[in-house]
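All protein chains but one are shown in place.
Right after this comes chain A.
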Amino acid sequence: MSGAADLLDPETRDGQSDAPSVDLDALYRESGIGGMLAGMDRELVGLLPVKTRIREIAALLLVERARRSIGLRAEPPSLHMCFTGNPGTGKTTVARRMAGLLHGLGYIRRNHVVSVTRDDLVGQYIGHTAPKTKEVLKRAMGGVLFIDEAYYLYRPENERDYGQEAIEILLQVMEDNRDDLVVILAGYRDRMEIFFRSNPGMASRIAHHVDFPDYEAGELLEIARLMTAGMQYRLAPEAERAMADYILRRMAQPRFANARSIRNALDRARLRQANRLFEARTSAIAVADLLTIAEEDIRRSRVFMQ
């Protein structure tokens, strides 16, 4: 007998001299977690509760690995998650990154996300749902199954709705294949509350409920900067000030959808920029003009009219 038994035996524990020790820092360095977490910090703006939870999960998986290395029992933790938050707070984006992260941490075998909604899981007639759900689960095995707008699975107004069947199959697989599959549910907070209230089994099988907070104005500006860079555009300095203005005004308006509103605003600004360049097509256009979104492209928005 080695490792585990010795550790639990009080007599050997007293003899500190030859007690085995684990170099957690070495494990941390060789796993490359640091790089992954830094990348996440760089590319995701704000979202402090989410990042904290991901850090915790990373630490847990690292400690699990250390425990396994000295022969202690290391049950794989349940990592099914539920992301709740307002529209445009980055739930889908984070879920897509989650697979890469968990794969890097060695928790799941493949780096893939299978993203589904109600239509992919629930059938249209009796006996159609189970094969359909199982097909999706088979495809997701080894990676992450992301169910967007999960509350649509359950339709309380129709008690013969086939969604319930899909939920039951899902629950069973979440329990039996915990080391093969990570299920992430996402949806708006209030509707997910109702969903969980009517499916207590689902709520209790999900260990991590992560709430995505709304973004601050400063964070949204940072997101706008990242997005324009991602689209290979540039905000002129005045345009950036205009954008900050725009964000403040837009936040006060109804149907504000956080980062999604910013993306839409940028798409419209691109439209106006293209139009502006097209109008002036008789003169030569510099490369910088093609790249730059000017102040007027943003100021001409409907938001500034009111």
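Everything that follows uses one rule, which is that a contact is a pair of C-beta atoms (placed from the backbone, for glycine too) under 8 Å apart; a residue touches a chain by one contact, two chains touch by 3 or more; residues count from 1.
By our rule, contacts and distances are computed from a predicted model.
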Its UniProt record identifies the chain omitted here, from "Potassium-transporting ATPase KdpC subunit", "Sugar ABC transporter substrate-binding protein", "Ribulose bisphosphate carboxylase small subunit" or "D-inositol 3-phosphate glycosyltransferase", as "Ribulose bisphosphate carboxylase small subunit"
Contact with the hidden chain, among A:29, A:68 or A:110, goes to A:110
Sole touch to the unshown chain from A:62, A:141 or A:257: residue A:141
Filtering A:161, A:180, A:245 or A:295 for touch with the omitted chain leaves A:180
Contacts from chain A to the absent chain lie at residues 109-110, 112, 134, 137-139, 141-143, 177, 180
